[in-house]
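Below you'll find the structure, written out as structure tokens, and then a few comments.
Some chains omitted; the rest stay in position.
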Amino acid sequence: MSEAAKSKRSRRRPPIGASPGTLVFPAGATRLKLIAFDKDQLVAREGVRLDELAALVRPGQVTWLEVEGLGDEAVLRGIAERFAIHPLALADIVNIGQRPKAEAYPDFELVICRQACRRAQEFDLEQVSLVFTRDAVISFHEGERDVFEPVRERLRRGTLVRTMGADYLAYALVDTLIDGYYPIVETLGAKIESLEDEVSARPTHALLGQIHRVRRELLTLVRTVHQQRDAVSALMRAGHPLVSDPVRLFLRDSFDHALQISDVLDTFREIALGMVEIYHSSVAQRTNEVIKVLTILSSIFIPLTFIVGVYGMNFEHMPELRWQYGYALTWALMLAVAGGLLWYFARAGWIDRDGE
Amino acid sequence: MSEAAKSKRSRRRPPIGASPGTLVFPAGATRLKLIAFDKDQLVAREGVRLDELAALVRPGQVTWLEVEGLGDEAVLRGIAERFAIHPLALADIVNIGQRPKAEAYPDFELVICRQACRRAQEFDLEQVSLVFTRDAVISFHEGERDVFEPVRERLRRGTLVRTMGADYLAYALVDTLIDGYYPIVETLGAKIESLEDEVSARPTHALLGQIHRVRRELLTLVRTVHQQRDAVSALMRAGHPLVSDPVRLFLRDSFDHALQISDVLDTFREIALGMVEIYHSSVAQRTNEVIKVLTILSSIFIPLTFIVGVYGMNFEHMPELRWQYGYALTWALMLAVAGGLLWYFARAGWIDRDGE
Amino acid sequence: MSEAAKSKRSRRRPPIGASPGTLVFPAGATRLKLIAFDKDQLVAREGVRLDELAALVRPGQVTWLEVEGLGDEAVLRGIAERFAIHPLALADIVNIGQRPKAEAYPDFELVICRQACRRAQEFDLEQVSLVFTRDAVISFHEGERDVFEPVRERLRRGTLVRTMGADYLAYALVDTLIDGYYPIVETLGAKIESLEDEVSARPTHALLGQIHRVRRELLTLVRTVHQQRDAVSALMRAGHPLVSDPVRLFLRDSFDHALQISDVLDTFREIALGMVEIYHSSVAQRTNEVIKVLTILSSIFIPLTFIVGVYGMNFEHMPELRWQYGYALTWALMLAVAGGLLWYFARAGWIDRDGE
């Protein structure tokens, strides 16, 4: 999640000790879209005004009201009143930054979801809240990204979703949001793959920072996916009277997708952990390499330097200094010493093992 | 938590083998505030005396008695008697340092909470205990920090809290205490962020100590928040007859806040762990750097020193010494050797990689 | 799992927001084999066409339809229709890459399995899906590997499997798939054993990469085996009406095998973790060795070089330089110093401890 978005969000909460259900509206407008349908007909309207709602919601039809942007207090309060949304539920919808969850209220279900949005190199998790009753679904979007167009298209084309109730529509929306994690997961996978290649080749300190950043992103994502999965699982449980048995089967499918995503993420986390280990190992090996060069060079030249030092002494009585071949013999001795040491180091495996 | 406060508290317990319910009163006075209210009227009194209580508590009203300071044995025993508080519950209230919990007694509920108080750079977790019956809430404060003023204000303004029972008031107090963790969490977040910046820039040993201190604070806080969350969850469970169904919905909201706080703290702990790793990596890299400098300098000058040593030898028969350009050639040789080594080190990536 | 296979698979999913049950057919043909049997007779046919099915499936017999390759949409949709397979189940079958699981649908059981196939040095986990009703088993194979021949042989030979229902046949197939993990586990075991020998002998950086690769393979395998085990356990539970009590006993046996496999894999993971530790220890020890050589050589020659430097000075008044035995005494001094240092290092255990 982008850090800016995160810190922005973490400050979106009512003052301490405020009444429960206190709302902190974000800046921005609120736009309404409505689709009302039954097996035979479908009415779709954009830019619906609050006062038009009553006329558009008809008995026997399923209504889907999309609320984009949470900035218009009057509109949101109006919707809450029209659909009898409990103040605590409205607070969870408006005070974004909630964990994904599904909560049963006496007359409706509240499902808090997170929509995964790619944003340049990072990703953001925008809150999408669903409220559904027996014959209506209201979806609240923190941002403007529209991922529900395929569902609208399915409604227009008149597939299964037209013949089922509001619970199936709610399922379809949740399922779309969960499937929306796949591209993020793939982006992360590509990032990890490229990091993995680099970490063996050039283990820089900056790379370690990147690995840690990816690990934290994985952590955020894993936690969100787990919560989303638990929300679906809560919807599936018998206690929710608004969810019909056939829809439970479909929710099991969504649950499965969430499981699959978290499996992949778990593998990524394992890989990331392994990369940290490989990084440390690479650094240790480079230090080793440096020390080895120092040792080999020192070990060879230090004895040689001693030998030349010996014959740099100024004693009056040093017979070697007067020998005809003293100088040549000294070179021979030095070459022998150097050769012997090189042979020793080669035998010990310190030289010319590039692949090590 | 400040260490001083902690060790002070850990010694606040009765002698071993003492009767259960033995009380160890802290020093200090005890002040009482009382608010009695119903839908229509509200009476608020400060500095209430024990003997006035009977007159102020009226049937049909909800009474909220605030007890500040736990030093006055007579007053506390009087209150326990007046509201039929079980000796074990009173012991938990007076012998501060209890874990947050909610316990059902036959005639009342005991909720032990911790109030998070910022104190300079650190924070303290003072015990606030709540006892509530069907029509009364008694809150016991270890210290003097007053965080309940917003609740009193809501009572005075006559909002929802005036129309609900004692269980709702108790919920409102617990919720206020839980929300009180947010500022502490934010302070910790800022601390961690600044540590994170420093740990890459200047990984000093002192910094590691600071990171460990923050990690310990996080541990203390996480544990307290978990216990607080479990206390709320215990209140929500069906077994508590004093908690009505609508209030359960509100408690679910508090439970959610506690979950959110512990999510954030878990992220912080992960970040802190990552910082320790980055610290160690930075230190290793600095050692690496130092060794590299040593190696480069040694590797270049050790062969050169050997060469000059050679021509410092005093052999009588060293033809080079008599050459016209012997000295110049030696310099040329030495520059070639030095240049070659520098080229080798540059190729191996040991020189001029500042970002590494 | 081979990386290529994995990435190929992870892209096999319908577009986001598509209807549930949207199918993404892989390339390739679909071949059908059918065996219909009862206690007395058995009919086996290969290359069955869709329109022949109706004639081959007879009441009172158990039908086993094997579907090899998932590329022929018409055939697969025809089978789904003929055996009333729920669209979601068909989606799980066709959109390969599902986790192993067992799911009860109103009229049939769906069991998703993974078949472990060795492939050169690696292994692949192909999806095999089983659908079984009261009197039919349909098995869907992603690939062409045929591991069910022993079961067909048992059917032909007329053993127990001929006298039991479709649930027993389904069990026999699941059991065969689970037993198919043993050879993979043994291959991995041999790989780990050979790595273990190498890691102590020659701890190269490349080896660490291999260890990490094996660890990741173990992780993938462990997870799949756990899911497979849970699928068997789900089948065993009372809720599945299609599974008879005697077959539950047999499933308990399969469950046991899965447990045994995951026990072995857990041991492997522990060993792999130990190898990483031994690797790091070996590297540290080699660095240690290198530094020791440097230290010993330096420590011996640095004082000697100093001594010869002393008598290389050009002071006019250095009485030693004129002594008859000055040079010899200097050698004696130097030998004494070198000997003393060698003795010190030997006593400190730095020399000649090959096994260390």
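Per-chain residue numbering starts at 1, and chain names A, B and C are given in the order in which the chains are listed.
To be clear about the criterion, a residue touches a chain if its C-beta (ideal position, glycine included) is under 8 Å from a C-beta of that chain, and two chains touch if they have at least 3 such contacts.
Predicted model, so just to flag it, every value in this text is computed and none were measured.
Peer 1: What is the total copy count for the complex if 3 chains are drawn?
Peer 2: If we count all chains in the complex, we get 5 identical copies.
In this text, only the chains that are shown with their structure count from here on.
Peer 1: Starting at chain B, how many touch steps does it take at minimum to reach chain C?
Peer 2: Minimal hop count between chain B and chain C: 2.
Peer 1: For the two copies chain B and chain A, is the contact made of the same residues on each side, with over half of the numbers shared, or of different residues?
Peer 2: The interface of chain A with chain B is built from mostly unshared positions.
Peer 1: Once chain A is fitted to chain C on CA atoms, what angle does the rotation have, in steps of 5 degrees?
Peer 2: The C-alpha superposition of chain A onto chain C needs 70 degrees.
Peer 1: Could you work out how far the Cα centre of chain A sits from that of chain B, in whole Å?
Peer 2: Using C-alpha averages as centres, the distance is 26 Å.
Peer 1: Two-or-more-chain contact residues of chain B, please, as numbers and ranges.
Peer 2: 312
Peer 1: List the residues on chain A that touch chain B in their complex, please.
Peer 2: 10, 13, 15-20, 86, 88, 91-92, 97-99, 101, 103, 105, 204-206, 208-209, 212, 215-216, 219-220, 223, 276, 279-280, 283-284, 286-287, 290-291, 293-294, 297-298, 301-302, 304-305, 308-309, 311-314, 318, 320-327, 330
Peer 1: Which of the residues in chain A come into contact with chain C in the complex?
Peer 2: Result: residues 147-151, 154, 159-161, 172, 175-176, 179-180, 182-183, 186, 189, 200, 249-250, 252-253, 256, 259-260, 263-264, 266-267, 270-271, 274, 277-278, 281-282, 284-285, 287-288, 291-292, 294-295, 298-299, 302-303, 305-306, 309-310, 312-318, 350, 353, 355-356 of chain A touch chain C.
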